[in-house]
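What you see is the complex with one protein chain gone and the rest in place.
And now, chain A:
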Amino acid sequence: RRDSSGTSRSNWKINTMIMKTNNSIYLCRQSFFPSRNSFFSLIFSIFFFLMESLVCASFIHIHAMKVKVLSRNPDDYVRETKLDIQRVPRNYDPSLHPFEVPREYTRALNATKLERVFAKPFLASLDGHRDGVNCMAKHPKSLSTMLSGSCDGEVVWNLTKRECVRTLQAHEGFVRGMVVRFCGTSFFTVGDDKTIKQWKMETPGYGEEEEPLNTILGKSVFTSIDHHQKEGVFVTCGQQVDIWDEQRSSPIRSFSWGVDSFSCVRFNPVETELLASCASDRSIVLYDMREATPLKKVIMNMRSNTLCWNPMEAYNFTCSNEDYNLYTYDMRYLDKPFTVHMDHVSAVLDVDYSPTGKEFVSASFDKTIRIFPKDSGHSREVYHTKRMQHVISIKWSSDNKYILSASDEMNIRLWKANASEKLGLLAPREKAAVNYSQKLKEKFQHHPQIRRISRHRHLPKSIYSQSKELRVMKEARRRKERNVRKHSKPGSMPVVTEKEKHVVTVVK
């Protein structure tokens, strides 16, 4: 083979023959290894080694031994480009590829390990605010634009460059809420100075003053604002829930129902005329913009801070509660939540759904962010860093790839929604490999090793100990209840499910 550069025909012939014999070596070895007759295979390989020098002789030998050899000439297949891989015809006969389960199991195990190794969710921190960041807003038309309002003013960010594009002093005091108009050309802010201001999205030209398009002076402080999905209507809340037309300076409708302060109000993104608000009397109130009165109210054990509608399911919403839990409700059946999501160890301050409606992310006072599947009681992911303080606001980007968290210590952090995901464009083969490993993980998810590895998360010590403490407390409470039940008259202590526990009443 050394003189394979030779162009004569005979040389070429010899070359091909050698190649063929190599093929046969390979195949023979393969066929003999499973028999574990190591001695024989050793002999055989020696034999083939010798054979390389005596090509013709070896051929005779092969035929004498009746070893069937499949040899395929790669030249039979014409590649599109020379960079293409040689096509290898496969035989899918299951007997030729044994041990499929163990092999796939090891692959799955490796995939999970790699996933954990590559799980680096933290992408960037946007710093520049000089006070805690109180609220954020997504841009409905641009993925790279994001707005944030702090306790002193507010800022527009460009996410791709990770830099601040524009700063403006919107209010005196806190910026309580902000929302971008559905068309993306302007945005609204409410602040502690009892005003609602509408701003242009474009930066003012050189020499122009930074001035709001409109300013509405209200009677009381507004705490939250949200805009209608399709019409020029927005809603604010404070002492009451007001619905405003963009063209008018007084609300077209206001709802109040025995409560004097609301913390959050949200339009339903699907059934666009519906609203829900969280009130300080521990209630969640539903409204219809077209009706004169509110619809219904559910009062819970503790106050809900914020809520978010599911963008793909018109009637489901999730609220973040002071009692460390989140509750997903079906708005038609308010008497008990659909699912209770636990895992946080302190009050949950904000919640936002992923645009696919399959998951949501929650921000908590315990300095962590958690991602919950929408119908699971526990989180699938927890994000935290040493420097992140109480997380006040959270948003899931509208391409389902990123999460933005705004926290007390003046920073906005950018996270990956899927911790181990490779960002950017993937080659088709890469994509196929990702899909395959995903499928494998899913297939073997119940196997103890894989489960253990995929579920392991690091937690700061304080949170870890606190969650442990909570678990003990809960267990103790349960045990006590069980004992009381055991020692009381049968039937006198009804079993109250976890879902029912947290709802006080539903007011019609």
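In this section, contacts are C-beta pairs under 8 Å (C-beta built on N, C-alpha and C of every residue); 3 or more make two chains touch, one makes a residue touch a chain; residues count from 1.
Definition applied: contacts and distances are computed from a predicted model.
From the set "Epithelial sodium channel subunit beta", "Signal peptidase complex subunit 1", "UTP14C small subunit processome component" or "ATP synthase subunit epsilon, mitochondrial", the protein name that UniProt assigns to the chain left out of the figure is "UTP14C small subunit processome component".
When the missing chain is restored to the complex, the residue among A:Arg130, A:Lys200 or A:His378 that touches it is A:His378.
If you put the hidden chain back, the residue from A:Arg387, A:Lys439 or A:Arg479 that touches it is A:Lys439.
Contact with the chain not shown here comes from a single listed residue; of A:Gly128, A:Pro212 or A:Pro355, that residue is A:Pro355.
The chain that is not drawn here is touched, among residues A:Gln229, A:Ser261, A:Ser346 or A:Gln389, by A:Gln229.
On the side of chain A, the interface with the absent chain consists of residues 92, 94, 97, 100-101, 103-105, 107, 109, 113-114, 116-117, 140-141, 143, 229, 269-272, 274, 286, 288, 291-296, 311-315, 330-332, 338-340, 342-343, 355-358, 373, 375-382, 398-401, 424-425, 432, 435-436, 438-440, 443-444, 446-449, 452-453, 455-459, 461, 463-464, 467, 497-499, 501, 508, using the contact rule stated above.
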